[in-house]
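Here the structure comes first, spelled out in structure tokens, and everything after it is commentary.
The other protein chains are all here in position, but one chain of the complex has been omitted.
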Amino acid sequence: MPHPVTLFTGQWTDLKLNVLAEKARAFGFDGLELACAGDHFDVAKAKNRKYCRSRVQMLEEFGLKLWAISNHSAGQAVCDIIDLRHKSILPPRIWGDGDPEGIRKRAIKDMKLTADAATNLGIDTVVGFTGSPIWHLFYSYPSNNPRDIDKGYANFARKWTPIMKYFDAVGVRFALEVHPTEIAYDIVTAERALKALKGRESFGFNFDPSHLFWQGIDPVNFIETFPERIFHVHMKDVMMRKDGRRSILGSHLDFGNPKRGWDFTTVGRGSVNFDAIIRALNHIGYKGPLSVEWEDADMNREQGAKEACDFVRRIDFEPSKSLR
Amino acid sequence: MPHPVTLFTGQWTDLKLNVLAEKARAFGFDGLELACAGDHFDVAKAKNRKYCRSRVQMLEEFGLKLWAISNHSAGQAVCDIIDLRHKSILPPRIWGDGDPEGIRKRAIKDMKLTADAATNLGIDTVVGFTGSPIWHLFYSYPSNNPRDIDKGYANFARKWTPIMKYFDAVGVRFALEVHPTEIAYDIVTAERALKALKGRESFGFNFDPSHLFWQGIDPVNFIETFPERIFHVHMKDVMMRKDGRRSILGSHLDFGNPKRGWDFTTVGRGSVNFDAIIRALNHIGYKGPLSVEWEDADMNREQGAKEACDFVRRIDFEPSKSLR
Amino acid sequence: MPHPVTLFTGQWTDLKLNVLAEKARAFGFDGLELACAGDHFDVAKAKNRKYCRSRVQMLEEFGLKLWAISNHSAGQAVCDIIDLRHKSILPPRIWGDGDPEGIRKRAIKDMKLTADAATNLGIDTVVGFTGSPIWHLFYSYPSNNPRDIDKGYANFARKWTPIMKYFDAVGVRFALEVHPTEIAYDIVTAERALKALKGRESFGFNFDPSHLFWQGIDPVNFIETFPERIFHVHMKDVMMRKDGRRSILGSHLDFGNPKRGWDFTTVGRGSVNFDAIIRALNHIGYKGPLSVEWEDADMNREQGAKEACDFVRRIDFEPSKSLR
Amino acid sequence: MPHPVTLFTGQWTDLKLNVLAEKARAFGFDGLELACAGDHFDVAKAKNRKYCRSRVQMLEEFGLKLWAISNHSAGQAVCDIIDLRHKSILPPRIWGDGDPEGIRKRAIKDMKLTADAATNLGIDTVVGFTGSPIWHLFYSYPSNNPRDIDKGYANFARKWTPIMKYFDAVGVRFALEVHPTEIAYDIVTAERALKALKGRESFGFNFDPSHLFWQGIDPVNFIETFPERIFHVHMKDVMMRKDGRRSILGSHLDFGNPKRGWDFTTVGRGSVNFDAIIRALNHIGYKGPLSVEWEDADMNREQGAKEACDFVRRIDFEPSKSLR
Amino acid sequence: MPHPVTLFTGQWTDLKLNVLAEKARAFGFDGLELACAGDHFDVAKAKNRKYCRSRVQMLEEFGLKLWAISNHSAGQAVCDIIDLRHKSILPPRIWGDGDPEGIRKRAIKDMKLTADAATNLGIDTVVGFTGSPIWHLFYSYPSNNPRDIDKGYANFARKWTPIMKYFDAVGVRFALEVHPTEIAYDIVTAERALKALKGRESFGFNFDPSHLFWQGIDPVNFIETFPERIFHVHMKDVMMRKDGRRSILGSHLDFGNPKRGWDFTTVGRGSVNFDAIIRALNHIGYKGPLSVEWEDADMNREQGAKEACDFVRRIDFEPSKSLR
Partner (left out) sequence: MPHPVTLFTGQWTDLKLNVLAEKARAFGFDGLELACAGDHFDVAKAKNRKYCRSRVQMLEEFGLKLWAISNHSAGQAVCDIIDLRHKSILPPRIWGDGDPEGIRKRAIKDMKLTADAATNLGIDTVVGFTGSPIWHLFYSYPSNNPRDIDKGYANFARKWTPIMKYFDAVGVRFALEVHPTEIAYDIVTAERALKALKGRESFGFNFDPSHLFWQGIDPVNFIETFPERIFHVHMKDVMMRKDGRRSILGSHLDFGNPKRGWDFTTVGRGSVNFDAIIRALNHIGYKGPLSVEWEDADMNREQGAKEACDFVRRIDFEPSKSLR
């Protein structure tokens, strides 16, 4: 069986969930990856089984299923050095008075609740971010003290170990979206994050090739390096504009600015080799959803989502018997 | 006439200047680009003409000349968000009690003194860094408010305009080394920095291709975009290790770690096309020094410096009559 | 809204317009870009409003619209050094007795009439060629006197300024198809042509990526350099056969000869990145038609035209709200 | 034995031959390829054996030898459509009153005299151009009538057959420098030119990789295609500036303008693989000189010539026994 | 007319022919290329016209046609050095007691019978392998004696000349699938094999780009080199995994192992340029079938076959009139 194709709802939180669900079905998706934002899913009600059941039922009304939920923003606040930008991504119940340590505590609690939500929704995967206390040190000038990098990973382990214990207790896995600004953003740092958590089995990755490719990483290499840790998959593409003038670093320009050296695109329009990714996922036995995270600053959102769904169906394939 | 070839002394401050000067002469250099560090040049004595004269005389004893001095660390403190890493690069007279605003004031004063030093040394070019209040926002998650980027440039302009006015008053130019962690690190940001300073003519660039190349920028493009602003030139090379596993972002690994996606090398051993750079510099009429900034974590320093000097002499050439 | 998709009729003048219109509709096109040739459009009748209206009506009968007309051959005769090859592309009313100066005068008149035709057809864009008095000097041996190149542009300006004044008077724009054999065939020469006409706003370009790509030019660069001047767009592709044996210059071989180093293809089968072109067109706010100029010497014409129409519809997309 | 290394004097006709000879020896060359221009060699005196002997003796005084002489400009006039540019490259005795047919006759006579010169100089190779009656038709718009191309080759054969008969009679070979603007400029046209002359054995090529490489041709392919026809070799390099903005066609810009898509360089500084060329020349048994045609608009001429001589000596090598 | 699209049945011999025929029709194929294996075609009954007719009729029942049959395994045994691996590919009637010379005789007879089968099936093309007595010498250590290679080709000629005489007698062509392990596996060896058979016209090739591409050969080159010898075409694709770790030689790993440097894929998913192949086939006037040989170790067989059929129909096109 090919993989189910889902739509991540994080880019659609301006729409009510029922409105989006109807559209998603019409676009051709099999399910949604619910973002914990807007009215899509309210983490504050995670322990309310009836609420959780109602979310699932609403999806079922539209013929959609659920395999994972996502909470990127609360996870981000767990390890980040908090600044005003976080206010725009956090719900008031986490931001509160804006005191960093209070935010951090509430964010940790929110992540635990997200695990509860998964349980009550009948699923076992939470996708999200971890934040990073050392991301801003990515270029070493003034020179980084290597021990500060070590401390960053220790700090991450201190913050996330209790969360992961809770996940273990309720039987839910956490899938970090490997991504710049996070504790893991490439193969080396993903290895180091796993090591910091002593290889805890419930901590794995949401594989999103778009964040790896522009760094020069072959996404297939990531899958081959972490075959046991691919808990969830985002289908997002990236286009390179390497012309000798544009910088790979983005020039402090927003996504969508054509002067950037790269940008996200509707899956299938960029440079990522998705056929190779499907093969690698089949080789490691990944059976979960292929979740379209639609981001393409140039394109009409609805045309893009439908096109992405069609593309994923076309490029995905049922593995040969020996791989099933 | 080909260009003079100098050695930047920033990587050699563990040696007394006279020791280094003797070596540099033996390596084959025409002069030194003095770093304001170690005993190479003491900015605190910038107004002491006798001291300044003594520095020039020492170089002359070894048959060396001076075209520029550099003060990267004080410049860095002008716009950076100060943290403990700065303590390791700043002299105690600037770091003081570590209070950021005090540091900033003293750093600004230091830069003005560096301009005085240039005057007293009989030269007109100071190379250095500016720092950046927004470098840490290079990836936009949580999303940058574009106005925060605008404010960063405004902040830069506020801090550096008084410094540049002082430079103008004493007839000295400032050459920012375009570099990640600085207000300008690529073509787009260099344009924006110039605009922030309203195109002030005494603010230009220390062109160093190594910082541009790994970002995917053709260094020749930089020269062609800013023909009037190339005030000084660093000769440094970079090797790429793009193998689909290593990240262009460096993986929070130190220079010299072979798992990095790129690293600096002795000029001539990397991937930068220096023949094209010499041609472009001749086309814009650059007559200043080609200053070797030797950084190659794998290599013996003295072998490297000599090899670099030889390479630069071999690749440089006298322009045709029509370009002289 | 995505762009309308039209078919340029220049490769179909062996068919009566009504026959072609029926086919074009069946292929899926929204309209035609009428060539001033065959019975498609007779410039001699440009001032006859009834004739012009009848052309529009015929298109409407087939559900087709008109956004632009084209007159390549008369334009070519305006600046070219006339030889016998021109006889085969010019109608007798322009060729006349073959005297170059007479031809030139009649060609100029024809271009003015084409502007009248546009007015009477209710459109504001004429696509065409300019010819070039210096094309044959493209390689400088015996060495070109640079002043002869200057004179060529002056000559062009002298011939085309009166035509463009007429265009201005009747409110019609001229879109030069940037193309080898024309006064502008790349970015540098397009800049120079604009300068020769002192930046006259009604003179712009018919962007056709196929003519740029084989020269090594990224078509997106052309759009970014002339955002205000893209008046019309041809969708034509080109395949490269760079194998170390075939020359980029074509070896004096006809199109369709597989020994050539490159050849035109049905859009979507060559090497041009049309996704990037659509993005760039949307960024500059281009709302006009995407006009398929079908040329593929290897392929059945009708299969090709249909395939091209399908491809353009698939690759085109509605821009995001911020770009509309 | 490695090949002798000579300097083509065409770029140095502003210097008296004795002045140049002294320099060439100091640069390290083994001999000169005399251009029939300036005082280097006067074709009008070709039948004067004493004059010819005196030229050879002058070279010998400086320890230099002669393997070939060149007459590009007269050859060019044989087939070209004459225009004013030719006045600048032709001596008055050929240009005369500027009447094309008179020029052509005198040019043909000059080429025959050049063969006599070779005989009297004790050598058997004349390098030169042929001109081309069809070069200006290189892009087919208005469409070329293929028969016009055929006629161009027939015309070439008509003009050059009598010249070649004369060459045969005096036992001298003609080496056409395959070059844009000539009857042969790539592999296809070189084959066609040979066919037009019915494979006459005394007509071959002066192999110059720089003219082939920018067309996308691998120069080694040329050698492998015409192993019996490589009569002489020019060592000239070319740098590509393919950045998506510059055109391969040169944009009607002079050599030396950095906006061009490519330019000639001192041998060893461009992109041509000369190691592969030496191997291919050894494989076909070429024993003649490697003649540096120094053209590099950016560089001091004397530095360039010396550097080129050094490079050629370094890259050339003695073939293995089995190839000798 | 585009080409008919067939399915080679060699990968489906586990299915009865009628079962496969029904599927193939549903996938969209026009016909089958019958493998002489399973119940698809029994060479032992080749002279039985009724049997042969019944095979054709069965295809016709499902709306399928026949253009060629294939006998790879018997052909392989003609020239190979026989070992136990051959037992698994040969039918008992050929393997017999396993004595190499007996096998060889029976294999030769089988190939002649296959020609008879073609005649009785009303077709003129047999596809197959030849085997090779020298394949194991492909790397020369211990050094090959060049005469041993010569002998290998002589041996091949000795074995295959009688077979080809029989083919000539019954009016059938043999199409060797150029492939590693065969006497011809690239352009050079294909030329040598033809020469060994003195250019016999009934000996040509089954063109399969997948076997050429991973060797670094452009498949179009093969077609252009042997325009008269392309008797049949396989559509099979290959993906490269060149990452600096995987070897092009396959590392003694089975197909389907992701550590291999390359592998076969469903046509359209690999790196072969099939548009260029269709053009080249049209240029040489190939009118035969495009036969999908489906091999993709990662993929469900039925999904793959259907996808391949769709792809071939989409990429194939009717040639322009001048090529028909």
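Miscellaneous remarks
Which chain is which? They are A, B, C, D and E, in the order written, and residues in each are numbered from 1.
Basically, a contact is a pair of C-beta atoms (placed from the backbone, for glycine too) under 8 Å apart; a residue touches a chain by one contact, two chains touch by 3 or more.
Here the structure is a predicted model, which is why all the values come from computation and not from measurement.
For the chain excluded from display, the touched partners among the shown chains of the whole complex are B, C, D, E. Check D:Lys45, D:Lys242 or D:His283 against the missing chain and you find that the one touching it is D:His283.
Touch with the chain omitted from the figure is made, among E:Lys16, E:Lys47 or E:Arg85, by E:Arg85. One of E:Lys159, E:His179, E:Arg269 or E:Lys306 touches the chain omitted from the figure, and that residue is E:His179. Only one of E:Gln11, E:Asn48, E:Asn155 or E:Ser247 touches the chain withheld from this view, namely E:Ser247. Taking the complete complex into account, E:Ile187 is the one of E:Leu64, E:Ile187 or E:Cys309 that touches the chain left out. The omitted chain makes contact with chain B at the following residues, 239, 243, 256, 258, 265, 269, 296-301, 303-304, 307. For chain C, the residues in touch with the chain missing from this view are 243-244. Panel shows chain E; residues 73, 76, 85-86, 88-89, 134-146, 148-149, 152, 179-181, 185-189, 192, 214-218, 220-221, 242, 244-255, 259, 261 of it touch the chain omitted from the view.
Please note the rule applied: only the chains that are shown with their structure count from here on.
Taking the mean of all protein C-alpha atoms as the reference point, the chain centroid lying nearest to it belongs to C. Measuring from the averaged C-alpha position of chain A to that of chain D gives a distance of 63 Å. Centre-to-centre spacing of chain B and chain C amounts to 49 Å, using the average Cα coordinate of each chain.
Residues of chain A found to touch two or more other chains are 218, 221, 243-244.
An unclassified topology is adopted by the chain contact network, corresponding to no line, ring, star or complete arrangement.
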